[in-house]
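Every protein chain except one is present and positioned as in the full complex.
Right after this comes chain A.
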Amino acid sequence: MGEISSEILTRASNGDIKSFEQVYHEFSDFVYNISIKITSNSHDAEEVTQDTFMKIYRKLKTFGFCSSFKTWVYGIAVNTAINYQRSSIKKESQQVDFETIALTLKCNTATAEDNIIEQEDSAQLDSLLKELKPEHRVCLILREIEGLSYSEIVGILFIPVNTVRSRLKRAREALMAGREAINNEL
């Protein structure tokens, strides 16, 4: 991911829709999935994905090629998703999103047994992630799910590396405690 040439970016910034489509296909997977994890809702994730790419399209001319384009896109996506989540929390309490559940269940895995285990893990993870503070959740998602290094997370969230470390620590401790509580109940 992130292998977009400066030529394509220049054409996209000049309004070439085909070039921008390449940018979309390169990053839409990340943007959509991080949006789902932050908002916990597929409908909101679609909105966030659209908003993110419209921001990218409008700001492309201001991207100076000084930093990594991937980091730049990730930063816009994460901030858009966090802001959307904050505003939607104010508007309404969270609801069960059947579409997200259905999408998750549709994903194919090797065997039926694996499928059940993974679905349980995924559902459990989703419910545990919802309990975390948004800033802790974002750090954990970027690290655990997207596999970004600490320095990459620093570049996206504009926070010191020690803050990344402490947020990951707190998020993981909370998840460990949550998992243990669930396992004790079973």
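Keep this in mind: contacts are C-beta pairs under 8 Å (C-beta built on N, C-alpha and C of every residue); 3 or more make two chains touch, one makes a residue touch a chain; residues count from 1.
The criterion applied here is as follows: contacts and distances are computed from a predicted model.
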According to its UniProt entry, is the unseen chain "Putative zinc-finger domain-containing protein", "Oligopeptide transport system permease protein", "FAD binding domain-containing protein" or "NADH-quinone oxidoreductase subunit N"?
"Putative zinc-finger domain-containing protein"
Identify the residue among A:Ser13, A:Thr49 or A:Thr80 that touches the chain left out of the display.
A:Thr49
Residues of chain A in contact with the chain not shown
15, 17, 20-21, 24, 28-29, 31-33, 36, 42, 45-46, 49-50, 53-54, 57, 103-104, 107, 117-122, 125, 143-145, 149-150, 165, 168-169, 172-173, 176, 179-180
